[in-house]
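Since the structure comes first, as structure tokens, the remarks are kept for the end.
Missing here: one protein chain of the complex. Every other protein chain is in place.
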């Protein structure tokens, strides 16, 4: 049955996320970027809500169960600041992946991540370079002596230099199926190249990582429903981008009603108001698409959504990049300076759009 | 040296073309469509200017030599009506192709086309179905007894049911090179399926044609510089589309200055004026691109422009379709009824865009 | 209660049955309807073959549109999309027009009893006359006048784009009783068929598309109607009706906007499916590289249409919950139509010149779909509504 209403829990999560985003994250957005790290108190506050650590209560999480609720949490938090949310979420998904696929023997690891705000986990997932996200070049195979060998290159691993536990995702060399392996940090054969920052999202201290490691067989995680979990992780990036875009147009809309030019608030010019309206139209539907895929991710009858999520991410990437751009243009010169946050959102939307990009899912389109 | 000025002859051609377009073609545009044929007197008038029959004077043409001048003629004529120009041009290019590649022995055929306004020639060129225009599936090969066999399917052959002479373009089966063959109408193995009209351009009475014919060896035309000639033929469609688009926005712009809504001419609303301005920006650059390629077509040092022309056509197709659409939207309900010509231009731009379309040169882009 | 775009099984079954029937039984008459500028002559018999209730107004006693737990307005989207999937001609025969809905929205209880109730399920057809040659969106410009003359109103003016205008049992006509009042002087009048001075200027306007939908030009030349035919007037309020005509007319339209967009989606989906089928048949003609590109194109277009569906569902879901949201309705209408045009255009391009010929229906659908971004508010109007939702009345 068609039901597009959020339930009471989701509404509560939305409200909490929005409040935290605006009151706690937004004020330290610049600081988190400059210091390349989330201020400890802010991380702790966010951590304690559990909104970015989607793990059941019995493992110490806040019990965010379904993906729709997770999306609601992320979009509202990101209304405050995408960089901090991306950092926290990147660590949180490691806990989620271990909780879902690690079995009872990994419960302690999960509890470590849900109880210690200084802990950081990581999932080495993205491979960049315009590859489809589900066609990993990282290969995983079982050696003759029954151990697991992992070889490959990953990019944009948040906290890659020191996250522990660390899960690497790749493709089983024989079956072609997707696999996830727990790789202890002290394993030989891990090379880390921490980026010296970038366009945005610096609070997550992302790194490129190369792996040529061999680990015990029991480090291979349970692969059942793994694609669903990966889909969930990937969808979160869409929610973060959309929360950012939404905030940017709300900010620009307010500016447009206050700023006067040629005798009128600039909102009175359709050349100003229509791009913002169009951005809202796009964001609305991209958000509905995100929630739809989130809901379908839990439908046992649904087909594999990997390709649909790739398409969504390409679309959201463009939607958020152009929406934040419309916000910059609305502010004109003021959109270009750090006194206003729109330039930060513009950079963040771009950086998010390059994380998980498949060139088959969209095409370059000139602006005119 | 960069020189973007039209010379005296080109300016004269532009003026003549514009005048003919507005005064002679435009008034009978609807009639030509409804009757599926250009009124005889109008055809004769256009024919006598030679603007659409680019053949040297010694063969009875008006001597339009270079491709830039031809583009200037076509864009200005099409400012009057694209359907009539497409019809006349489609016949004219048969004369051009024979004049350039037929050798002295085809001079009589060319003179027939340049002297008799009731004659119709045709070049069976397009193959449709989203194929690249230079990768013909129509194959041409030399049989064991030295004759030429032509097999393939062509679409959008103007006057396909009765044009004579008829030239078929295809690929040499052995070398892969492009070839053109003169196919007498009474040859066995020509199947014609005349379209019962379509979205627009009905005055050209296009048909689909299938060929499995064998003709004498001397019917193979000289292939030297054939790609240049085909490029020229193809570029003409861009000029026709752009002339149409230009007219549509001029018409809509005038309407917008006169039509009043909410107390002002609708041109005062940027939601109305900006789409027309954007259309003009696009048309301007697409026109410059067309003229650039036209000029480079005669540069012996230039690389093969076949791919560049395919890209241009994809771009022009979109530019003209969206520009004529902007014109329709400017007129609102009036844009949808036959009392105004914009709906005819909107249909024509679409039909032109499907003639010579390569799916590798552009991508579907949602409007929002 | 969990968030879901998936329809209930009964609604999904209804949608599928309607789509299959419309494609197999209605579509074959699409070309004829376009050429005739009218529905096929045997349209009643064709509709009789429908496997599900269409909510026909032309046939008294026929089953109403079913109720689904998904909600009324959401369910109606399934109707609009899947009927349009076959072709757009049936809409004109099934509907009874919208004049009586204006009566329902603006009339007194007596007027509703007299003009609204008899129409429902009766086969009677009503029309609506607002637009005039010199204005479209700016309804404050109504120039048709209504002058009180004893027990009559005398109307003078010209109306265009009146769906069913030439054939309706009555037409609700918007006219000004006092030009100095601007929009506030505009009122709605019930003009019965055959009223003196009621002249059909054109039975069916010459349109680019939706030719089988009769839209008329109506001329009122000293057209005389009874004084009680002004909507909202109960006779004892000195000639002033209870409600402004303009607001009433607009409220009757707003909830329909996402339906219009959804018709466009149905047409575009039909084009896309036809194209996909034809291209699959011609696969051998494509290089592997082009074939891959074509497949990506088809996927992108399907995704784009799906987005339009969601936006329309969102608006109508809110309407069903009583939380009608002008901005959501405007997004529902403003988002899809232009994209639907592009989908059909791209399909024709992929098919090449045959795609634009009368051999196929795409050229017709391209002409039909254009109206979806014009009537009941162009894309610009929808943007303005969304902008005002975002920035308030100051937005341009």
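For reference, chains read A, B and C in written order, and residue numbers begin at 1 within each chain.
Here is the rule we use: a residue touches a chain if its C-beta (ideal position, glycine included) is under 8 Å from a C-beta of that chain, and two chains touch if they have at least 3 such contacts.
Because the structure is predicted, anything quoted here is derived from the model rather than measured.
Note on the undisplayed chain: of the listed residues A:11, A:108, A:177 or A:199, the one touching it is A:199.
Within the set B:142, B:214 or B:285, the residue that contacts the chain not displayed is B:285. Here the missing chain is touched by one residue of B:6, B:107 or B:227, and it is B:6.
Interface residues of chain A facing the missing partner chain: 126-132, 135, 137, 155-156, 195-200, 206, 208, 259-262, 269-272, 317, 321, 325, 328-329, 332-339, 343, 346-347, 350-351, 353-355, 357-360, 363-368.
For chain B, the list of residues touching the undisplayed chain reads 1-7, 10, 66, 68, 249-250, 253, 256-257, 264-265, 267-270, 272-274, 276-278, 280-281, 284-286, 288-289, 291-292, 294-296, 299, 307-308, 311, 315, 360-362. Of the residues in chain C, those that touch the hidden partner chain are 289, 292-293, 296.
By our rule, only the chains that are shown with their structure count from here on.
Contact count check for A-C and B-C (C-beta pairs in contact): higher for B-C.
The chain with its Cα centroid farthest from the Cα centroid of chain B is A. In this assembly, the C-alpha centroid of chain A lies 50 Å from the C-alpha centroid of chain B.
Chain centres here are Cα averages; for chain B and chain C they lie 37 Å apart.
Of all residues in chain C, those that touch two or more other chains are 296, 300, 307, 334-335, 380, 383-384, 396. Across the assembly, chain A contributes 269-270, 272, 274, 278, 281, 285, 362 as residues in contact with two or more other chains.
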